[in-house]
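Of the protein chains in this complex, one is absent; all others appear in place.
In order of appearance the chains are A and B, and numbering begins at 1 in each one.
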Amino acid sequence: MDPIERFKEVYEKRHEYAKDWKVKTGRKVVAYFCTYVPEEILYAAGVLPVRILGGHEPPHLAAPHMFDMWCPFSRDCLSQGLQGKYNYADGVMIAQSCLHPRQAFGAWQIHIPHEWDYFLCMPNAVRSPRAKPFLRGELAEFKKSVEEWLGKAITDKDLDQAIEVYNTNRYLMKQVYELRKLDNPPITGAEAMTMVVTSQLMDKREHNELLQQLVKELPNRKLDRETGIRLMIVGSEDDDHTFLEMVEKLNSTFVIEDHCTGSRYFWNEVISEKDRLQAIANRYCDRVPCPSKDWGPDDPSRLRFPHILNLAKEYKVQGAIVIQQKFCDPHEIDIPSLREFLEKNGIPTHFLEFEVTVPVGQFRIRVEAFLEQIRAEELFV
Amino acid sequence: MIAAGIDIGGKVAKAVIVEDGKVLGKAWNLTGINKAEAAERVYNEALRKAGLQRKDVERVVATGSGAKRVTFAQGTIADAAAAARGINRLYPNVRTVIDVGAEEGRAIKVSPEGRVLDFAINEKCAAGTGTFVEAMARALEVPIEEIGKLSLSSTQTIAMNAQCAVFGESEVVSLIHTKTPKPDIARAVHDAIAGRIGSVARIVGLEKDIALVGGVAKNIGFADSLKKDLKLDVLIPDEPEFVGALGTAAAAAAGVLEEEVRAKVLEKEKYAEGK
Partner (left out) sequence: MAETKYQTAGLKVWRKAKEIREKYYKDYAGAHDGRALRWGGGAWSFDAVPQALEGEIYPLTEEPYGASIGANPVFQVRCQEAAEGKGYARDLCAYMRGYWGSIIRDQYAFGGKWPKPDFIFQNHICCSHAKWLQVASELEGGIPYFCFDVGAGPYNKIGERQINYVVEQLYDGIEFLEKTTGRKIVDEKLIQNVYNTYISNSLWSKSCELNQNIPAPLDEKSMYSLYVLGTLQKSSKEVADFYKELYEETKERVANKIAAVGNEQCRIIGDSQPPWAFLRVLRYMEKYGVVSLGSLYTFSLIGWWRIDGKGNLVPYKTLEEQGIKIKDRDHALRLLTEGELKGKLMWAPFYGASLKNELVTKIASQWKIDAAMIHVNRGCEGTAQHQMEMKLALAKAGFPVMTYEGNMADEREFDEARTLRLMDLFLTETMGLKKLEW
């Protein structure tokens, strides 16, 4: 099957996929919030980690549990859970990062039946030398909890295999991303997003097979479209493919992004060490940070900004659409400085606020104007 | 005793006059800018219909956002209390009442005696009120009285966000531009508001029987969407917009504000004596 079609299929029918996987393997599923969750350890235990995502529907069931001022994505996630969409998940967990999904997790723990749950104290001071040993300690306790739940030990061999599968997945997606640097990328932004999101939903061994096929086929793939203006999308969680597809119909292409259903999820691999847990801890501390962890300890600069600019340069980005989920504090604090930084470095930006559904028509008008602005500027360069 | 309840809502003023539980006369008027005048107008109209004069009415109590402007009222009660008492008069088995007016949507948990046990308000958000429906009807160029019926002939559901009225209106405009059939857009609007109100209702819990009152209850499209959202049947009284005024009249008749009335009288006397 065509990998891109398969990604789309799993994206649309994610719950069926997970349920089938459970039946096929007889093993357990853990639904998780936040990409700081050390999936490798779950995978090493034979568990399928499935990222909890919203359904892009107004989160009707969340109101008694989460006040409206929390981000719509988090409330949508909770509402999906309360509707029973994740009933196949045996466990649920979160890694400490921003406050919004924590509300959803807290309510989930109380109201949605499950066998096992876990709050991993992912350190916030990821740049402090103290964070890595602390996280290693946290991971040791986490591993123990998983082992007790499942009634079997996670060996070093299990960890090695899981790390291998995860690193392969990251490496293969990076290879696909290399092709997005081309003047005419053989994959659209919407398709790339679907590829990354399905990595968060599928057994990565299976996902790797599809990626391997994709990496082989992509160089010969001819898209029946103009690349047009090369765009980047930066911001909060975003799997709004309706929006991406709309923008890409306007003679433009998203060639790269920085968000957690995109490159930020897989950009860094685990560098092997004898102490596997330390290796995993190092990866999660060193990965491209979420804004809530992008600080200090004795340096207030943000690491994300030069990283985003590098991506923009490598991918020959002409403009950046900066998005946030409504009420998303960590991104809101970064966005004014980020926009100033990008614009100072020659990357025009346009800001959009996302909700569970977006006013596609209005956004189209604004994006069209932004694209016009880029074209006009280029005329005078 | 003859008692009157005056409900000065954001858009519509209502008055109900009762005696021994029987409605002697009722009236409604657009509130307009001057709430005090609206109160006078609607009260006079209700008196006229009841064939009574002001001196025949022993107790007048007001409710609604303009309650304090009802200069001839002896006291006020909260909208939620009015709705709870009103629905309790009509349907004593109702335990959850959803009251959607022009400015506010609220859900109230009602005791068997008609007291408010818990409440949740759709605060700071127009997308869950009658005003939102009106704005959307204008955007669709459909008369407000017809938008409900129009939505019932929809053949597809479209998810629309209604946490934010501004976003919501943007989405309607987008749908118009993509040539989505009007019934479907109307349906989306009603589903969105129903989702919002349903969310508020879930905060107090959905204990049966459930009733829907207030001006927006007359919108058959909204009522249908709400039932679908709650997945429960919802009782809608005839003339749901009068339930608040009826409850207020009932409160007046029951002498609920005895203490307040007495205290205010004492205060006035003290003031008059220069203390």
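In this section, contacts are C-beta pairs under 8 Å (C-beta built on N, C-alpha and C of every residue); 3 or more make two chains touch, one makes a residue touch a chain.
Since the model is a prediction, treat every value here as computed from it, not as a measurement.
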Candidate in contact with the missing chain, chosen from A:3, A:262, A:330 or A:359: A:330
Given A:38, A:123 or A:185, the one touching the chain that is not displayed: A:123
Residue, one of A:291, A:319 or A:359, that touches the chain absent here: A:291
Touching residues on chain B - with respect to the absent chain: 77-78, 80-81, 84, 115-121, 123-124, 203, 259-260, 263-264, 267
Residues in chain A touching the chain absent from view: 63-67, 69-70, 96-100, 102-103, 105-107, 109-110, 119, 121, 123-125, 128-131, 133-134, 137, 291-292, 294-300, 302, 326-327, 329-330, 332-337, 339
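In this section, only the chains that are shown with their structure count from here on.
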Whole-Å separation of chain centres (CA-atom averages), chain A against chain B: 45
In the complex, chain A residues that touch chain B: 56-64, 68, 72, 326, 355-357, 359-362, 364
Complex contacts: residues of chain B adjacent to chain A: 125, 159-164, 167, 170-171, 173-175, 177-178, 192, 195-196, 198-200, 202-203, 205, 229
